[in-house]
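Accompanying notes for the structure given below.
A single protein chain has been removed from this complex, and every other one stays in its place.
On to chain A.
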Amino acid sequence: MAPPLITTTTISLLFSLHSFSSSLIPKTTPRIAQPLLRFSFLDFLGIFFSLKVESLMRTAVVSGGGGLNSIGSMSTLSSEEKSMVMSSEDSSSYPDEPELELGLGLSLGGGKAKPRPPPAKAAAAGSWDQYARILTAKDFPSMVSTKASSSSSSSSSSPAAKANNNNGSCGTKRTAEPSSPPGRSAVSSQVVGWPPIRAYRMNSLVNHAKSPAMEESASAIDKSKGMNLVLDKTNYSSNRNHNVAKERGLVKTSLFIKVNMDGIPIGRKVDLSAHSCYDSLAHTLDHMFKLSAAVGATRSKAEEEVIMGGKRRPPILLDSSSDFVLTYEDKEGDWMLVGDVPWEMFLSSVRRLRIRRTAEVNGLGLMKGTGDS
């Protein structure tokens, strides 16, 4: 899952923007055409330069969680512009490498980029103006700390921590890929019983470890998120010994919540703190429930390639055109669509997840999406 190369995507970007702007030029009124043309090229330059700035903030973008898939909104302006480059950053590997991140988030709702195209916003073609904003570093206000562990999505579901949490369903069949890229990769995350550390020691780590280094990163997390990542004990659904009043002020290492899927009586659990963005969560759930292989994954291969320019495809659960929809129950008991709010906000309000079939969801008034993303 290599991050997109600047060169090929820049070129395609150039072409697509050029073709887009030329398609906008009305053939009969040169005078109007001129400003538009100028606007689009200048805009492109501006975007290009702001992308350079963004490349320095790449890790910040990564930790923003969810990336700038809102490029999709641009593509919804006119369907022929599907070739508009959309490169969602890969939030897992190489958080520290300064790769250029092409996030062409021309439509931003709020400071954080969203993983899904906002459903209703980009409907009208021609309302190009409100989306043609030049991105600057200001658009990423909370991406301050690159050291924050949020940028590491290679954290795992810490199954070993809770030894007595076995309910017959542990030791699941996830086989990690045998050859993972060097450096910190996400592969080691979702594997039960790895690294092989005794449950007793895992408990001890969680309870007692309080070195200055750990404290420092814990507070860095707090600062960068602006909200407390030390998760609510009520959400802490594993079998920790509640007699232990000796919890030191450390980031809790797991947040297991239930995941159910329509039509499947037995649910699963997933560790949300092992993810730093919707993408990674959606991929995990996809793998868990084998959605890509299921009937209902309706995207064709051709579509996929076109969408991503050959790069990583968006997960089924975050794709508005698939047959599955990911919803969650929040603290107030309401069922919401996953992906609307920033990741950290989601983390603090989610109680459980449910994968529904879109046929049933339509009745809930959710739009089925206005195009592929």
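The definition used in the following text is that contacts are C-beta pairs under 8 Å (C-beta built on N, C-alpha and C of every residue); 3 or more make two chains touch, one makes a residue touch a chain; residues count from 1.
One rule holds for everything that comes next: contacts and distances are computed from a predicted model.
Asker: One chain is missing here; what is its name in UniProt, given the choices "Protein TRANSPORT INHIBITOR RESPONSE 1-like", "Glutamine synthetase", "phenylalanine--tRNA ligase" or "WD repeat-containing protein 41"?
Answerer: For the chain missing from the view, the UniProt record says "Protein TRANSPORT INHIBITOR RESPONSE 1-like".
Asker: From the list A:P195, A:G263 or A:G333, which touches the chain that is not on show?
Answerer: Result: among the candidates, A:P195 touches the missing chain.
Asker: Tell me where the left-out chain touches chain A, residue by residue.
Answerer: Chain A touches the missing chain through residues 95, 147, 149, 152, 154-156, 158-160, 162-180, 182, 184-185, 187-189, 191-205, 207-214, 217, 239, 241, 243-244, 246, 248, 251, 253, 266, 274.
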